[in-house]
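With one protein chain held back, the other chains of the complex are shown just where they sit.
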Amino acid sequence: MDLNTVLQILDSAVRLMTPLLLACLAGLYSERAGVFDIGLEGKMLMAAFSAATVAALTGNVWLGLCAGLLGALMLSAIHGIASITFRGNQLISGVAINFLASGLTVLLGQKIFGLGGRTPNLTPGAELEAQVTPFRTWLTDVAGADLATWLTATPRLSGITLPFAESLRPVPVLGPLYAEVVSGHTILVYVAFLMVPLTWWILYRTRFGLRLRAVGENPASVDTAGVSVTRLRFAAVAIAGLLCGLAGAYLATGLSAGFVKEMTAGRGFIALAALIFAKWRPWGALGATFLFGLLEAIANRYPNLDLGIVTVPSMFMNALPYILTVIILAGFVGRAIPPRAGGEPYVKER
Amino acid sequence: MEKMPKWADVLLTPLISLVLAMAISALVILAIGESPVEALTTMIDGALGSSYGWGFTLYYATNFIFTGLAVMVAYHASLFNIGGEGQAAMGGLGVALVLLSVPLPHWALALPAGMAGAALFGAAWALIPAWLQAKRGSHIVITTIMFNFIAAAALNYILVNLMRPVGSMDPASARFPEATHLPKLSDMALAFGIEWGKNTPVNISFFVAIAACLLVWLLIWRSRLGFEIRAFGKSEPAALYAGINPVRITVIAMLISGGLAGMMAINNVMGEAERLVLNAVEGAGFIGIAVALMGRNHPLGVFLAALLFGFLYQGGGELALWTSIPRELIIVIQALVILFTGALDNMVRMPLERMFLAIRKRGA
Amino acid sequence: EPALIFDLGGKFDKSFNEAAFMGAQRWAEETGGTYKELEMQSEAQREQALRRLAETGANPIVMTGFAFGDVLNQVAPDYPDTQFAIIDMVVEQPNVQSIVFTEEQGSYLAGIMAAQASQSGTVGFIGGMDIPLIHKFECGFAQGFKAAKPDGTVLINYTGTTPAAWNDPVKGGELARAQISQGADVIYAAAGGTGIGVLQTAADEGILSIGVDSNQNHLHPGKVLTSMVKRVDNAVYDAFKNGVEPGVKVLDLQAEGVDVAIDENNQQLVTPEMQAAVDDARAKIASGEIAVHDYMTDNTCPVQ
């Protein structure tokens, strides 16, 4: 395996881990506040759909991103109302959200675009043009042709080449590493990675973080300190929604160009697994999702591993990340202790 | 000293929740430009309006009873088994292996043999996560999720490369021998001279599922083992104090859980398809989670919730089949039913409780 | 009134169900007739759907997908007056027409085009769910490619082992990138919705892709080398229009059941030499001079 291959695998791992990382951090906020969230998958899916839809209708990915955040927030609100306000079962609520997203996205997508739940391709072309035109015409009337064209010309996120990426390339190992692996991703990848130290800082260095962690461990301690448990938990659930929104928007407008039904393909559950793996810690989340991304990238790269005597069939290479996860968990990661008040609605008077 | 009468909690709350869910569903149907009345009548008619509809409703319900019970048993030991999907798939493999390798002359022999194969394979697939949780502290939620993926890959490999008859396009096993086909309920009804549910897949497994409900109820609420499972599920330190072995209970509970999930295969694989196809479980393992939670982890509740989901499945299928309403609408309706009856039930219960309390106060 | 039943993927699967739907639509538009169409939710509904349609008097009843084979075998004898047509599977019943396509032949032509278009000598194949039917595409493609470039390499990936593998454009894109990094400059995607991601990534990365089932050339004009079209639409249209005659109907290259699509979107990509090579192969396949091996017959592929 030469350096180039390694770099390409790493590069792929970075892309694959980004939605997992964002979703994992989303789960982290929510669960650290004591609200279990198995609805990550659904929120991501809803975000992917709304982001792609609005991007397709406006030709503007930033509006799409906002819509993605909103879409996920809406489901977060449902989760919050069910599990915080009405002290419902958080697991059921999560399951319901997954179903809801799975059905609504296709239903709405079919209603809006008639493409069987798919959104138009977010690349310049006749399909997209047809959708954007009404908005552009309207914008032209409102804001003039130039602005309208400019505003409707970025239907999807593009990669960002970081400064000096090319000029540093000749530096051995680090240069290509920087240029290949670090540079060239869409903004949301960098946002995701920045979220890790930011989350750490929020959790361990701010008042909000202290209260958030406390409410997930012992909500009564927060309540008796005169801080509203409900508000804290809602805040956490909302943050989870926003992060899922980013994750979904990244899937639909960053990694691919448009929405396809069920496109999250179980990533929400993998993120959940990563969260437990990470023992509900931000840096752990980075490590765990990187591991998942890396394993998948490796399996992608070596679909049929030839071991000389036998060739490992592709089905097993596909399952390899999951098998390895089980082995690693069993061998190296001790018992993961979830936040103590997790999953339990806070009931003070019965 | 309850806040409201038990009947209100058990009947009124879910009913009102269900009505709310249906009301919202109606709004969704309106929003996509279809007629809610037509949709509802199609669903009810299609699922409950004829013995034919019932035949399907009960068939799906049978699947959900098994997976629901599976989730439920594990839940009582405070183990969240998300692996019903994989365990049920493996159960299918067990059934197929038994029926294709042992020549069984009659269904009455094939049924117990198939059940054993299904339960054995399902349980085996749950054993590793259970053991890892008990001994190594691996979180059961992760391992069972992973085992779902691994089961899918393994089955894919086995069906495509080992069990598929040569020349067949279909990644599926050969058909099971004629003698092992389970009697359908329609045949059984016919034996009594009743024309019921012709050509519906519901079969004798439905009764096995009901028996499983009873047995699980006996197990959890009447047996010493069930007592231990529940006690362990509520408090591990207390279990130790009482001499209950955590490893033993974890493993046993998961074996039972996996076995129940695996038993679903006698319905869908042995009773309906009569061969093992790819992705035979079709998400029933996940629906089992909703069924168990909505059924409040009680076999009777599981049974009722499974019926409800059977109804939604069949009614929804009819919608998709016979109207222009997209089949995804059913998923939305399912979601709303789960949400309102399962997670938002307090929204209904709290005002009801207040109402009953006020009535009692006035009465007192 | 004819009827059409889609397989579980649903009628908008970006694959053969969608193609079947298009065929039915075309028939409806042209004739002004109406037809029944059914989307199923679960395995158990296959039989239900068939019987109910047969009982309502629909005729002919067309269904897509090999998974119906087993059920149809059971149901067809019960409705001797109803004509059935099944796509992608052979069912031997007196009232059933089995329509099969020689995907290996179409894929063979796609392989030839890929070989012509490839500068690097490495091309890729990305399949959806890892099932024999898709290996049929893969094997035909590899044969065509190797026939033109015996020393070339075909990279092969499958997306997964669950139905989710048909709807994962993100993974499709990532697989394409992995293949590109190994030198592939033409990638053939036979993966339903996942393929959309493959085509997208190929377009983004400036290489060529090959679509499948329906003509996907328009998705990225000038960037999709061709599409291996499988004229399920024609088959459905034909069945609706002319009825069904029992027996096996092989829609091969000659019958225009499969082909590589060339239209205004990829015209400029198809060089005269490429066209010539394709035409040549087409002729040789027709004459039997080239026998493209069908993976399904023995589960092996002569080239690797």
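Letters A, B and C mark the chains as written, and numbering starts fresh at 1 in each.
Keep this in mind: a residue touches a chain if its C-beta (ideal position, glycine included) is under 8 Å from a C-beta of that chain, and two chains touch if they have at least 3 such contacts.
The rule is short, and it goes like this: contacts and distances are computed from a predicted model.
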When one chain of this assembly is omitted, its UniProt record names it as which of these: "Cytochrome c oxidase subunit 1", "ABC transporter ATP-binding protein", "Dihydroorotate dehydrogenase B (NAD(+)), electron transfer subunit" or "Inner-membrane translocator"? "ABC transporter ATP-binding protein"
Determine which of the presented chains are touched by the chain that is not presented, and list them. A, B
Touching the hidden chain, out of A:213, A:267 or A:281, is A:213
If I consider the whole complex, including the chain that's not displayed, which of B:31, B:108, B:179 or B:218 touches that chain? B:218
Residues of chain A in contact with the chain that isn't shown? 204-211, 213-214, 217-218, 220-228, 340, 348-350
Quickly run down the residues of chain B that touch the omitted chain. 1-3, 218, 222-225, 227-228, 230-231, 234-235, 237-238, 240-245, 353, 357, 360
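Note that only the chains that are shown with their structure count from here on.
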Examine which chains touch each other and state the graph shape they make (line, ring, star, complete, other). complete
Furthest chain, CA centroid comparison against chain B: C
Between what two chains do the most C-beta pairs come into contact? A-B
Where the CA atoms of chain B average out and where those of chain C average out, how many Å apart are those spots? 36
Two or more other chains are touched by the chain C residues 10, 130, 160-161
Which chain B residues reach two or more other chains? 149, 152-153, 156-157, 160-161, 326, 330
Using the touch definition up top, name the residues of chain C that touch chain A in the complex. 10-14, 18, 130, 156-158, 160-161, 164, 167-175, 177-178, 181-182, 193, 196-197, 200-201, 203-204, 218-221
Taking the touch rule as given, give the residues of chain B at its contact with chain A in the complex, in rising order. 28, 32-33, 80, 82, 128, 132, 136-139, 141-143, 145-147, 149-150, 152-154, 156-157, 160-161, 286, 289-290, 293-294, 326, 328-336, 338-339, 342-347, 350
In their complex, what parts of chain C are in touch with chain B? 10, 38-45, 47-49, 51-52, 66-67, 69-70, 88-89, 129-133, 160-163, 296-299
